[in-house]
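These notes concern the structure reproduced below.
As you look at this complex, bear in mind that one protein chain is not there, while each of the others sits in place.
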Amino acid sequence: MVSVNELRTMYEQMVTARYYEEQLQEEYLVGKQPAFDISAGPIPGELHLAAGHEASGAGVCLHLRDDDTVTAPHRPHHVAIAKGVDLKKMTAEIFGRKTGLCRGKGGHMHLFDPDVNFACSGIIAQGCPPAVGAAMAAKKRNTDSVAVAFLGDGAIDQGGFLESLNLASVHDLPVVFVIEDNDWAISMPKDRVTDVEDGSRRAWGFDLPGERVDSDDAVAVAEAAGKAIARARDGNGPTLLEVQVHRRMGHFMGDAEAYRPEADIERAKQLDSIERIADDLRSHGVEDDELDEIRERAHERVDDAISWAKEQPEPSPEEAYENVFTNPPATAATDGGNEGGD
Amino acid sequence: MAETVDVDSATVWPEDADDVTEAYLANWFVREGSAVDQGETLCEMQVEKVSIDVTAPVSGTVTEIVVGEGVDFDRGDVLARIRPSA
Partner (left out) sequence: MATESRDVTEATETERELTMSRAMVEAIAWEMRNDEDVFLMGEDVADYGGIFSSTTGLLDEFGRDRVMDVPISETAYLGAAVGAAQAGMRPIAELMFVDFFGVAMDQIYNNMAKNTYMSGGSFSVPMVLTTAVGGTYNDAGQHSQTLYGTFAHLPGMKVVVPSTAYDAKGLMHSAIRDDDPVVYMFHKRLMGLGWMPSPSGPKTAVPKEDYTIPFGEADIKRPGDDVTVVTLGLHVHRALDAASRLEDDGIDAEVVDLRTLVPLDTDTILDSVRKTGKLLVVDEDYQSFGVTGEIIARAAEGALDDLSAVKRLAIPDVPIPYARPLEDEVIPGTEGIAETIRELHE
């Protein structure tokens, strides 16, 4: 059972994540209109926004502590927010600033926050093996920490995922794999790339439990994830979850989605997990005033994080040579001194 | 001297971008003086991140490129002029 306070927590995280993506969408387009130039503006490079994925991050991370590990894929913001990653430093990283989580070296697909044991991989499914490793460390050290690997439905055909399921299963490791099924692997619909409609069935071949949450109902996600995480924490091994989510902002910014039927885009917009959890709260007697208050607080936090990030200094060029190693040899990086690209 | 034919951006504007008024000229594939066949791709424009090929309305010679490469323009702007071949 999900308590009303837990509903509040999830609601706040979800509205934070949604508003965050909406604001980033605007910031990203600064300097990129009308000609869309991916390398222009204050946020350059690819940007994969997670609007429509919020229930998955909030429902799963509800059960996690700071000492639990999460790995996220190239679409990580909603998970990072729900895991408690420092929002200001994360935003500064996305803006490529010196005080960002990764000192401007990682960018939005590669967020790392050791304080809450959060890491990313920008390569499909490649966050799964490190999550298995975190679970291995927890088991060897007899802690009750767990690990969660988030991945997209496109990742379930990748060896790194399938091998991780097997390794986790044979060693009964405290890890949960969460597939966020948004129906699309960039332009490829799921039925073009796999005959298995329910990704959680991948679990069967590895003799571990698999469960699919058929809608992005945060309560249903929280209940399924609660069971899976408790199972891991109690030493009973891994679980595979799949959560139906919706892709509301294209694969990445700049994706015109010409390949996607208009009806599918509209459908994704209609199915709104945030509306649903707001209704859940109302049915528990929470007044609209309180929902407004939560939403305003969330918006303020995001606005603060973005304005803080934009005031942060950019890294200086020589910082490019730092952090290649933890213990740098005397002559680690070659000092190229490449005087600026154009 | 034959009249020139306008290459009109409005005629190739995508139907689902009716509400958009600005576009960007991404690439020219011909130059002033080039001989082109009707239907040949002249340039590539970008509306709302979607690329659209603009083809020659008639066969002839490109007499003027009005909107240069890398330039923003408005719907209805003439992109180029072609003098039809006899």
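Each chain carries a letter (A and B) given by its place in the written order, and its residues are counted from 1.
Here is the rule we use: contacts are C-beta pairs under 8 Å (C-beta built on N, C-alpha and C of every residue); 3 or more make two chains touch, one makes a residue touch a chain.
In this text the structure is predicted, and so the values were computed from the model without any measurement.
**Student:** Who touches the missing chain here, A:133, A:209, A:226 or A:254?
**Tutor:** Of the candidates A:133, A:209, A:226 or A:254, A:254 is in touch with the missing chain.
**Student:** Check each of A:105, A:201, A:227 or A:299 against the chain that is not shown and name the one that touches it.
**Tutor:** Within the whole complex, the residue contacting the unshown chain is A:105.
**Student:** Can you list where chain B touches the absent chain?
**Tutor:** These residues of chain B touch the chain that is not shown: 24, 26-31, 33-35, 40, 44, 46, 49, 51, 70.
**Student:** Can you list where chain A touches the absent chain?
**Tutor:** So the residues of chain A touching the unseen chain are 35-39, 44-46, 93, 96-97, 100, 102, 104-107, 109-110, 121-126, 154-155, 157-160, 185-188, 192-194, 254, 258-259, 314-321, 324, 332-342.
To be clear about the criterion, only the chains that are shown with their structure count from here on.
**Student:** Using mean CA coordinates as chain centres, what's the gap between chain A and chain B in Å?
**Tutor:** Using C-alpha averages as centres, the distance is 43 Å.
**Student:** If you look only at chain A, which of its residues touch chain B in the complex?
**Tutor:** Within the complex, chain A touches chain B at residues 34-36, 254-256, 258, 262.
**Student:** Within the complex, which stretch of chain B touches chain A?
**Tutor:** 16, 22-24, 26, 46, 48-50, 70, 72
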